[in-house]
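Below is one structure, written out as structure tokens, with a few remarks after it.
What you see is the complex with one protein chain gone and the rest in place.
Labels run A and B following the written order; every chain starts at residue 1.
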Amino acid sequence: MLEETLPLATVTVLAVLEQAYFSLQVINARRKFSVSAPATSGPPEFERVFRAQTNCSEYFPIFISVLWTAGVFFSPGLSSVCGLLYLYGRFRYFHGYSESSQGRLAPLYFSAHVLWALIGLSSLGIVLSFFRFYLDFQLGSALNLF
Amino acid sequence: MLEETLPLATVTVLAVLEQAYFSLQVINARRKFSVSAPATSGPPEFERVFRAQTNCSEYFPIFISVLWTAGVFFSPGLSSVCGLLYLYGRFRYFHGYSESSQGRLAPLYFSAHVLWALIGLSSLGIVLSFFRFYLDFQLGSALNLF
Partner (left out) sequence: MLEETLPLATVTVLAVLEQAYFSLQVINARRKFSVSAPATSGPPEFERVFRAQTNCSEYFPIFISVLWTAGVFFSPGLSSVCGLLYLYGRFRYFHGYSESSQGRLAPLYFSAHVLWALIGLSSLGIVLSFFRFYLDFQLGSALNLF
């Protein structure tokens, strides 16, 4: 069981490292554009970096939840591959958004599609597990008749 | 073990779908009130929708953490029922807040009470598990005397 979740744990640590990287970019942008905490507004260049990081942070727990649900109830391998694609999409989103508001859109749609794929795999895994559990129960009851 | 967590996984996926729904409402509000990213301030109608979504996002990982702790250490069924009530409360909170600041309060208190119930169930489950573990150990030591 634990071995099967190793790829999921690996993707989780990579996701944390990516968030740490985004946080460092915000610290750099605060210095570069002289926006001292607690302020979060400033030149659009700063605000785009700040909002890119906030958006990635907001989606982090959603991503981790469906990564593990899809991984445990459907397939750890397929879920981890989707996880890596998601992290790649978020990396491109962050740098696209840092350059222009328009630049965030293509990688944002890509990340959203990967997230929907993970939601789909999670749902499929849950439905299949319900059926398996229910059929085992039915089979067990049927066998008890003999 | 895995079968017992199926209701928790189901509530988790429903919570993710609810967050996706809230995000789409923010995208609609951005269009309706012409507030382009990265801006997050605008007319109060927009700011209420934006803050409602931010607040739900902020509580999402806290909710998922206590949902699973209460579910694994106390009762997956009771925890999942609380989870569904929480998601219902958050749905009413989002739409109440979208209409007026006052409208967010009743469902916010409701969600907070459900969250406290989940924190209570988690704590109870952890304390009971500690006792069970400690008593098993004690019993084991006592049996070794014979």
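Please note the rule applied: a residue touches a chain if its C-beta (ideal position, glycine included) is under 8 Å from a C-beta of that chain, and two chains touch if they have at least 3 such contacts.
Just so it is clear, the structure is predicted and the values come from calculations on it, not from any experiment.
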| item | value |
| --- | --- |
| For chain B, the residues touching the chain missing from this view | 44, 47-48, 50-51, 58, 61-62, 65-66, 69, 72-73, 97, 101, 104, 119, 122-123, 125-126, 129-130, 133 |
| Contact set of chain A toward the excluded chain (per top definition) | 2-3, 6, 9-10, 12-13, 15-17, 19-20, 36-40, 54, 57, 60-61, 64 |
